[in-house]
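All protein chains but one are shown in place.
Order as written gives the chain letters A and B; numbering starts at 1 within each chain.
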Amino acid sequence: MSIVDVGQGQEVAGPATPSAPVTAASLRRRTTPWVLLAAGLLFGIGLQPQLYPAQERLVSTVLMFVALATAWNLIGGFAGYASFGQVAFFGLGGYGTALMMVHLNMSFWLAMAASAVVAFLFAALVGAPLLRLKGHYFAIATLGVAEGLREVVTNLPKLTGGGGGITIPTFGPNAPTRWLGNDGFYLLFLFLAVAVVAVAIVVASSRGGYALRAIHQDEDAAAAMGINTTLAKTLAFAGSAALTGAVGSARAFQLQTIYPDRSFDVAITVLMVVMVVLGGSGTVLGPIIGAISVAFASEWLRTNYTDVHIFLLGGMIIVAVVLLPQGFTNYVRDAVRARRFSLLENVRRYRL
Amino acid sequence: MSNRAFAGAAVVALLLVTTACGSKQAPEAGGDSGRLVLGASLSLTGATAKEGILTREGYEVCTKVVNDKGGVAAGGTKYQLEIRFQDDTSKADVSAQLVDQYNDQGVKLILGPYGSGPTDAVAAVVERNGQVMADSAGADNKIFAKGYRRSFAVLSPATSYVASIVQAINDLATPKPKTFAFISADDGFSKTATQGGISKAKELGFEVIAEEYVPNQTTDVSSALTKIKPKNPDVILGSVHLSEGIAIVKQSKELGVRPTGGFGETVAPPIPDFVKTLAGSAEGVLGSTQWTPKTAGSERFFGSATDYAATFKTQFGGRDPVYHNAEATAACLALVLAVEKAGSTDPDKVRDALAALDTPSFFGPIKFTPEGMNVTKQMAVIQIQNGKAVPVWPADSAEAPLKWPATA
Partner (left out) sequence: MAQFLQATVYGLLQGGLLALIAVGFSLVWGVMNVVNLSHGAFVLAGAYVALQLHDAVGLDPFVSMVPAALLLFGFGYVVQRYLVNLVVNGPIFITLLLTFGLELVLVNLMLYLFTADHQSIPTGYAEGSLVLPGDVRIPYGRLIAALLALALTVALVYVMRRTRTGLSILATGMDRGAARLMGIKARHVYALTFGIAAAMAGAAGAAVGAVSTFSPADAGRFTLFSFVASVLGGLGNMWGALYGGLVLGLVQAWGGQLLPGTLVNAVAFAVLVLVLAFRPQGIAGKPFYASRLEV
């Protein structure tokens, strides 16, 4: 192990600094993620006509989780602040959009943008006291915020419909925007996922991304090096909130009727975390791989083992977390580099 | 990044793009010859797993009885009834997605999920897809105030759950109580039921002295009871589910809240767990139910309510049916009768036939308002007597007189 331990989840793609020559290798390093992203976008578009509506909806949900997991990774993976209340922004985006469309008759696109802004501001506000906490405390505080928000929404029935839910009108004279249809939502989620991954790529290879990683490794040292940790953390938190809010907004429109205990379900946050951790936190590819595999696995289990699928999912999570605690992409990267593929090595590394 | 890795990435990108330009296989075949397929998305796991499973049992009874009697006769063909089940894990949006999936598989006739929340979500999807739903367990009137034309509820709407208990007390209780206190869970269905009960109570000249709300599915209603206690109500009515219902009776005893007229609760008392957990304290509690084995009415598939009870008992190992089973079977029956009446499985024709349906059945009369609710059918009121849920109202299906006052 070298002296400079890059910790877990460090992608070594870096910007070319003014003093270093722009080599072909560094150029390749910089453009590869974008090339792959563009390829992914084309693949997604091309795949659409081949899918039956049910599969299309499944892929839309997978894309939604890719976006959510990647957004969570910004604060949880890069900065190391495990937010367990991320669903608060998801629900905030969803309910914000629903309220704007129902009470203010706004068009969906305007409402989505506005919801993202609202989520951004809310996270910045809430982050001020909470980002001072560390570790489990931060996780629980954010969880408290999410649950509290759900209770607030449930207890404002005149505004939000309370426990009975709120319906966005999607046909007839009341509807500000027509329902996008399966195809429309597929494309919406595809573009959202691509946008979020693009943000992640930019963050990963920028100074901001390095700042976040520095905060994760040793916050005091980072501050000593002149990084404005409060600004970096808050921007990461609020940024991931805005992206999550936009996704939540799209989801609410897709579902038409939303309920507080589903829009603010803690299980959504946990799924996000599972996807990022299993895929490899702190990388760009990790959340994508994690989201795709966990979403498909969960769906497959639900269809084929209807009675016991949650039980099996729990078991799978346990096994995966024990064998691959650093996540799949990091494991692959380390294994390829060190030519050591044993999963039990992994276990030995982290156990007591 | 090494040359090799870059080359690898480029190959992957190329592969992705070329795969995307393939062609789609032929779409799934639509109808199955000789089989009438109905789709049901139920809560087989999760918070309402128990009720979801009871609903599934009701649907299964329908399949067996209808197929044993030769199947569904429509347009000159005899169809074997087949119901597909999927688990919505007690989540409304999953229910909606599953119904969408059924639409892709060509399944246009849908049997309702358990609960008003999922039913509401599914109704929106059914409307959009041109499917048809027979609602077995979503009673909230609000579902039917949205202008949906393709969902039909066989069960009595939410407003009658508490109102029927109030009516029963009005008709049968001597001396008549004067004051009511209402405790309600805060989900849409319970709140609608509470409002229905309050208007009925005021209409009949009772005084409503308290209206308290508790969190849905809670096991602690002490704060509501503590607020109600000093007001000394004659009767406490709970528009709640099982866990709150049990808590009301239990904690009333702990806190010394003793309404002279006892308790009335909507959904909880008819469920066997209520008596099992409360033992003696459950005596005298009134409950409302969509169906009892004494409900009047019969038709050719299931006979009368007593016949249905016997059939259920045989199919499920000697266990008596509860109303969740019956309402599920009734919904399936409605769809079957509509298909027969329409003479086809085309969703639009079935929809029209359902809207025009007017038939007695083991579940009571099945007839829908233009919005899709079944207001012709009355709910029954039961009272726990000697550990059993005994129907006491309406008079034509009562098994025993009302014991009043309930708490001696």
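Here is the rule we go by: a contact is a pair of C-beta atoms (placed from the backbone, for glycine too) under 8 Å apart; a residue touches a chain by one contact, two chains touch by 3 or more.
Computed from a predicted structure; not experimentally measured.
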One chain isn't shown here. Among A:Lys158, A:Arg337 or A:Arg351, which residue touches it? A:Arg351
Considering the complete complex, identify which of A:Leu104, A:Leu121, A:Ile140 or A:Leu159 is in touch with the unshown chain. A:Ile140
Looking at A:Pro169, A:Gly184 or A:Pro325, which makes contact with the chain not pictured? A:Pro325
Residue list for chain A contacting the dropped chain reads 8, 76, 80, 82, 84, 129-130, 133-137, 139-141, 143-145, 147-148, 151-152, 154-155, 270, 273-274, 277, 281, 308, 310-311, 313-318, 321-322, 325-326, 347, 349-352
Footprint of the hidden chain on chain B, which residues? 45, 47, 49-50, 186, 212-215, 217, 219-224, 226-227, 229-230, 242-243, 246-247, 250, 253-256, 273, 277-279, 281
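Basically, only the chains that are shown with their structure count from here on.
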Report the residues of chain B in contact with chain A in the complex, numbered from low to high. 1, 6, 9-10, 12-14, 16-17, 19-24, 27-28, 44-45, 85-87, 89, 91-93, 96-97, 100-101, 103-105, 116-117, 120-121, 124-125, 128, 140, 142, 146-147, 186-189, 191, 216
Under the definition above, what is the set of chain A residues touching chain B in their complex? 13, 25, 28-29, 32, 35-36, 38-40, 42-47, 49-54, 57, 154-155, 157, 161-165, 167, 170-172, 179, 255-259, 262, 302-303, 306-307, 309-310
